[in-house]
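This is the structure, below, for whatever I ask next.
Every protein chain except one is present and positioned as in the full complex.
We just call them A, B and C in the order they show up, numbering each chain from 1.
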Amino acid sequence: MGLGTRELMAKRAAEEISNGNIVNLGIGIPTLVSDFIRSDIHVFLHSENGFLGIGPKPATSKEDKNLINAGGFPCTTVKGASYFDSAESFAIIRSGKLDITILGALEVDEKGNLANWIVPGKRVPGMGGGMDLAEKAKKVVVVTTHTNKNGSPKIKKICSLPLTAQTCVGLIITELAVIEVTEEGLILKEIFGGTTVDEVISRTEASLIVSKNLRVINYE
Amino acid sequence: MGLGTRELMAKRAAEEISNGNIVNLGIGIPTLVSDFIRSDIHVFLHSENGFLGIGPKPATSKEDKNLINAGGFPCTTVKGASYFDSAESFAIIRSGKLDITILGALEVDEKGNLANWIVPGKRVPGMGGGMDLAEKAKKVVVVTTHTNKNGSPKIKKICSLPLTAQTCVGLIITELAVIEVTEEGLILKEIFGGTTVDEVISRTEASLIVSKNLRVINYE
Amino acid sequence: MVIENTFGKIKRVDEAMAYIKDKTILMFGGFGGVGTSPLLIDEIIKKDVKELTLIGNDSGFPKVGIGRVICNGQAKKMITTHIGSNPVAGELMTEGKMEIEFSPQGTLAERIRAGGTGLGGVLINVGLGTIIEEGKEIIQVDDKPYLLEKPLRAEVGIVYAKVADTFGNLIYDKTARNFNPLVAKASDVTIVHAEEIVPLGELNPEEIITPGVYVDIIVTGKGGEWKWVWEQEN
Partner (left out) sequence: MVIENTFGKIKRVDEAMAYIKDKTILMFGGFGGVGTSPLLIDEIIKKDVKELTLIGNDSGFPKVGIGRVICNGQAKKMITTHIGSNPVAGELMTEGKMEIEFSPQGTLAERIRAGGTGLGGVLINVGLGTIIEEGKEIIQVDDKPYLLEKPLRAEVGIVYAKVADTFGNLIYDKTARNFNPLVAKASDVTIVHAEEIVPLGELNPEEIITPGVYVDIIVTGKGGEWKWVWEQEN
């Protein structure tokens, strides 16, 4: 049985995580990443509400109403977990102790600017912890569909939506490609099997520099 | 057996403490105050290092090297005590949760300015927590000898030494008298038995307004 | 076990509720409703006080946490980080019936901590180059720009704890801690709903998270328990 598109993206994102990393996973596809973290490494998942060391989802009827991740879902703890208040939770982020955050996006641009919290006049949910994460994590990985529902590119020359944080994104993972943000611009490093470089370029507004060592990802 | 001068001052200072009060006692004479707090009230003594609920001195050989008050001496805890870090300890002070601090003084003046941390060129020990306490406690009670070793008044028109905090002192207790700091000036409210109003005035540089209800303190 | 009310802090719920009135500035613990007192939320709805200013992490869900108060039309303003889980909050905002001031989550937590710690403000560089800058002073420290974020305090704070002793020393339960220790410190009147009240000396001094010095009123009791979204889904 092959992986769905969301799972492919999550699996690729999990490759970014190394032993000992402190990781924060946003809601949506990023949450799926935890299923693909290598079993031979030990990482700590951080939850904004005030908790380091998220474990797997509990069995039904084993949920604890006071043990909930930042997305609002029941969870468990791993060995070495700790609870703290929300100020301490963001102290961990703000002081640069978070190795990786994996977030969704509405738009990303050539400079690595990220917009993922507001569509003025339409959807104004608030930024939650998104600005802290995007601004302060050592590495920001964006996992997003390559285009929006209307087929418009989400990887833009310049973000048009209000920003979450400036020049924060390090890596973009979509269902088509993996793109690195560098000072030289966006580098197309990898494509998923089933697409082509031309398709990726045609569905991207931003300029892409095609890597000389382009990897084609074929899981399984 | 009568009380010594230091104990008389400490006993008078203890009268300022009410049930439920959070109290910080400075080193020296203020430390003695705890021996005179009424046994029918429940107060919590605060220690700057990070501790609320100081108990009596432990028996010799029962000392715990990790249970020490801010003055550096072994202590015990009362029921309801809590430990915290030094930032939290001063959060309690800075946020106005300390009802009374009882401190020593080098000089106090008519406006309630306090100098108790530095004698330039002579003694520069640092302010420790003195500035926080003097600035932020709800009530600052100064316990001090009326004059210094040379017989010079410590209650001055204007402090000449560098200040610990401005207009912070509420009450001054010496071996001769109890003086309240008000917007009208210093009010001589009480004298200890054995002295006279004239003696107090002659040994004070600041102007004193003698209370119409002058109390003469005769303990025992 | 006899509980002596040595400090007079243990009160009936109606005595506590006397502090929550029309126009009260009310801060609440909780994150997605977890760690928000069901009992006190229920009482606020029963009392039907109006024009509250709410300060807290998020607007809960329509039937969970502070979301119930919002859906009951009791708030005129909210200072928060996220309202996405409560569509009614978004509608009230769009219709101009509830003013919303957004703060990044870490900034909100630090602003509340600053309020409870007697600071005049904190300098934070999250939100630079975004609309969060608007109306805020930018302060340079060693040639780097920071936003001057002002402290937040409330007239009344509602806190949900696992255990309180009679002085108000508190411990919390797992992720229900979240904003509660911050709210406890930043409110003129701190009302704690404790699942259990124990005599003085029962709590280990090493494990106390909130020293009782910050707590004014302690209530206990059942009431208002909601069904969680994940229970509703099942």
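Following the convention adopted for this analysis, a contact is a pair of C-beta atoms (placed from the backbone, for glycine too) under 8 Å apart; a residue touches a chain by one contact, two chains touch by 3 or more.
Note that the coordinates shown come from a computational prediction; the quantities given were computed from them, not determined experimentally.
Every shown chain touched by the omitted chain in the complete complex is listed here: A, B, C. Summary of contacts with the chain left out: across A:82, A:160, A:182 or A:207, the touching residue is A:82. Only one of the listed residues, B:86, B:160, B:182 or B:196, touches the absent chain: B:86.
Only one residue in the set B:3, B:78, B:127 or B:209 touches the chain that does not appear here, and it is B:127.
Of the candidate positions B:72, B:151 or B:193, contact with the hidden chain is made by B:72. For chain C, the list of residues touching the undisplayed chain reads 110, 114, 117-125, 139, 141-142, 144, 146, 148, 150, 171-172, 174, 205-207.
Against the chain not displayed here, chain B makes contact via residues 47-51, 60, 63-70, 72-74, 83-87, 89-91, 93-94, 124-132, 135-136, 162-166. Touching residues on chain A toward the chain that is not drawn are 20, 22, 42, 44, 52-53, 77, 79-84, 87-88, 91-97, 136.
Going forward, only the chains that are shown with their structure count from here on.
Separation between the centroids of chain A and chain C, computed from CA atoms only, is 29 Å. Separating the centre of chain B from that of chain C, both taken as means of CA atoms, is a distance of 36 Å. Multi-chain contact residues of chain B (touching two or more other chains) are absent.
For chain C, the set of residues that touch two or more other chains is empty.
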